[in-house]
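We show some of the complex, not the whole, and keep each chain where it was.
Residue numbering begins at 1 within each chain, and the chains themselves are lettered A, B, C and D in the order written.
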Amino acid sequence: MRLLLVNPNMTVAMTDKMAAIARKIAGSRAEIVPLTAQRGFPYIASRAEAQIAGGIALEMIAENLDGIDAVVIAAFGDPGLAGARELFDLPVVGMAEAAVMTAAMLGERFSVVTFSPLMTPWYSDCVEDTGLASRFTGVCTPETRAVDVTRVVTDLRGDLVDLANQAVREDGADVVILGGAPLAGLAPEIADDVPAIVIDPISAAVAQAMTLASLQVQFAGRTCKPAAKSSVGLSPALAEIIATETVQ
Amino acid sequence: MRLLLVNPNMTVAMTDKMAAIARKIAGSRAEIVPLTAQRGFPYIASRAEAQIAGGIALEMIAENLDGIDAVVIAAFGDPGLAGARELFDLPVVGMAEAAVMTAAMLGERFSVVTFSPLMTPWYSDCVEDTGLASRFTGVCTPETRAVDVTRVVTDLRGDLVDLANQAVREDGADVVILGGAPLAGLAPEIADDVPAIVIDPISAAVAQAMTLASLQVQFAGRTCKPAAKSSVGLSPALAEIIATETVQ
Amino acid sequence: MRLLLVNPNMTVAMTDKMAAIARKIAGSRAEIVPLTAQRGFPYIASRAEAQIAGGIALEMIAENLDGIDAVVIAAFGDPGLAGARELFDLPVVGMAEAAVMTAAMLGERFSVVTFSPLMTPWYSDCVEDTGLASRFTGVCTPETRAVDVTRVVTDLRGDLVDLANQAVREDGADVVILGGAPLAGLAPEIADDVPAIVIDPISAAVAQAMTLASLQVQFAGRTCKPAAKSSVGLSPALAEIIATETVQ
Amino acid sequence: MRLLLVNPNMTVAMTDKMAAIARKIAGSRAEIVPLTAQRGFPYIASRAEAQIAGGIALEMIAENLDGIDAVVIAAFGDPGLAGARELFDLPVVGMAEAAVMTAAMLGERFSVVTFSPLMTPWYSDCVEDTGLASRFTGVCTPETRAVDVTRVVTDLRGDLVDLANQAVREDGADVVILGGAPLAGLAPEIADDVPAIVIDPISAAVAQAMTLASLQVQFAGRTCKPAAKSSVGLSPALAEIIATETVQ
């Protein structure tokens, strides 16, 4: 099985880190094919940026579909997810959605802990879009807005542990999701310090992508697919997929 | 007052028709500055297409902001709306959202009637994103999926009237929104045949854009704005706005 | 265009202040026809008072409909709104609803800041009745219940600014509505001190009333209108409207 | 125990019928004190009429509180209920709310069957105001709008039974509420013909009023009570209650 790990951010170090975690989760079950965006933003942190990066993600997927069994959009906030799911005939998962659905099978109420209040509106919208708002206790962050995403795992580690404890004790969460690619891999390191299950979204997303692929459901013939459409200015691979009529 | 009427679709005839309606609504209050997408799709009809066209809409807005008081995203489904609202320091309205909020001030429960079942999933999502699902009686469409968007107003007129009546009598709607740019301007023509208030979304959107602009609320200093961010491959105007630090 | 500005409170000074703001918003577009309740309460602050004042508002509207294009119910809490909308064949807006719908087109999550905890239950109900509870971060007030409504704008100005900041920073609001007629006109004065968009409900309501009137939707023939009904003890104008059969 | 049975409609025959049912439910536990509105409408059927009749109900209660232990507002739609509950220091129940809460303790999902589509919007709003929309399968009515409320029990009996069966078999209701004062007393007569529990709202309301009174909860000192307020033009008894300061 081959999984496309699409990082819609431009930061290669982040892709490398996530790919390493993905390979650990995949083991011998799947080959990980990592991709880093060649345009867009170093690190997506808003709905405006996600709008643009989501389109870039669609192109990245279209250009690299060959031999792929499932796709992971490797950014919490899931840029391009709804469109990709509609368009491509294979499983596509997002880090936020996969973390949320996984959390919902491990506990009753989940919190998202992340590194900056700048992420809160976008992440909140994203969780609410899953439909699981009634089981969501909110996003918890440190107060400081200015952060160096390459250092948050070390600089803010104590703060994040405290926030996770607060989410459990005050907000009633029994699962804590560590949201945002810069926190990839932190979950197992702090699990002993948090009185709840802690979820690493990239691990959850990779595991869910393999799960969905393993079910071998049939995508052909879905009426929910868009009708064929001409386009201008898209990458050729994406344009061709959008232009292809599916039988209905 | 100058309103930017951004058609994220590439069909100039559609822009012309909507601009004509917009000018009628605006009268002497506002100058209408219409724009048609130079790339993307003839007519957006899915979430995948909206993901891409929303990014194009952000660029169209950024490149034409000079002297503009408010922006109308002239496609039902509101591609790019959340990002645009976050990014630009002026009012931005979408056709679907404006129609829905207007409907909610004219009646208790609203329906969306449109020309093809292909639009239903995207339009439903869009209405639910406004938060007003509890007052929404659903999307009603003819059964035929293959449509010529340039002829739906004439070809399907009787069907659309029947669907509007059904939405009122069976689903309990007291306001009917005629969704989709191809139906622009139809509302007043069929109002006599529908036992409920009928809303033309482009009219609603233009009127709401002027309303929001007239309130002269202050956009500067909003903490919800994204932090400044470098980027690669965006149009220069959009890149510059995203790169500009706002005081917080 | 002529707008009826119905203050269901008996305080003439409040009507005068709101009429002045309304005229500034309306400019040359509309004539403002202000009315002050001749019976009822100096200042409505509860559901019981709103029940009674809402009936008074219906009478005030019925008696003054001649030549009117739209109605503003000029009290936050919108006494009589649902009934008026059902009964009269023209646009009727309420201050709370108009502020909420306007807020929902300017940002993602809105707060209501007001001057006394006595208002909280009624205002909360009123916002929830709009259907937008999922985008509402709650009512924020100072702790003191005993207030002089004629002085709250000066006496509590600092407190209100602090509450607005707290709504933005702690509750995640990106729009703040200053609820309650005693706060009419305060929004632009404190806009510089609040890191979010600040909305003045009377301005929003007047602007929305003109917007709805400008759309010239057709009210005749709505099946949602009540059937003709005899009555005893109502003001003659209201009784006549209620007794008139509409064609359906 | 003495229960005030406030019919905010002016139809004495309706009051008499409901009082008879109430006396049967109350038996020796409570004396029923029936009141019929002296002004307002023969039969309330809309939100506009309920706005006015709700104010009348508040006056009827205030004028007759002496020696009363609980109040029943004897109209489905519950005109004046929220205000009455806030204002008076004793239990106040409405026919719709009492029927809904009772239904929710007898089954999982309830339907409201009534005699005319004219009632649907108001009844739907009323049920949704209870907060139990997620357990509500909707209002079912015959198609005919013009009805003689004095004859619906006989004329429409077959239709109502059919609608109740449809609510059970198609909509999944396991409790059916026969809404509207004209249907008072019909429930036990058709119970054999409906494969679900059938609720008579006046019976439910009287039983719930006695229940709440029997619990002897303490109303004094509630902070949710409105502050004392002067008024003009109210009936003296109501004005006095509203003008009385409660200790907080």
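Just so we're on the same page, a residue touches a chain if its C-beta (ideal position, glycine included) is under 8 Å from a C-beta of that chain, and two chains touch if they have at least 3 such contacts.
Predicted, not measured: the structure shown is a model, and the values here were computed from it.
Novice: Copy number of the whole complex, given 4 identical chains are placed, is what?
Specialist: Taking the entire complex into account, the copy number is 6.
Going forward, only the chains that are shown with their structure count from here on.
Novice: Please identify each chain that touches chain B as well as chain D.
Specialist: In this structure, the chains that contact chain D and also chain B are C.
Novice: Centroid of chain A to centroid of chain B, CA atoms only: how many Å?
Specialist: 29
Novice: Please tell me the distance, in whole Å, between the geometric centres of chain A and chain C computed from their C-alpha atoms.
Specialist: 43
Novice: Can you tell me which residues of chain B touch two or more of the remaining chains?
Specialist: As it turns out, chain B has residues touching two or more other chains at 82, 108, 134, 174, 224, 248.
Novice: Which of line, ring, star, complete and other names the graph you get from chains that touch?
Specialist: If you draw each chain as a dot and join those that touch, the picture is no line, ring, star or complete graph.
Novice: Each pair of chains that touch: what are they?
Specialist: Contact pairs between chains: A-B, A-C, B-C, B-D, C-D.
Novice: Write out the stretch or stretches of chain D touching chain B in their complex.
Specialist: Counting only chain D, the residues touching chain B are 120-121, 124-125, 128, 133.
Novice: Can you list the chain B residues touching chain C in their complex?
Specialist: 25, 29, 82, 85, 91, 93, 97-98, 101-102, 104-108, 130-135, 168-169, 174, 187-188, 191-192, 194-200, 203-204, 207-208, 210-212, 214-219, 221-224, 248
Novice: Note which residues of chain C are touching chain D in the complex, please.
Specialist: Chain C reaches chain D through residues 10, 38-43, 45-52, 54-55, 58, 80, 82-84, 86-87, 118, 121, 125, 129, 145-146, 224, 226-227, 229-234, 242, 248.
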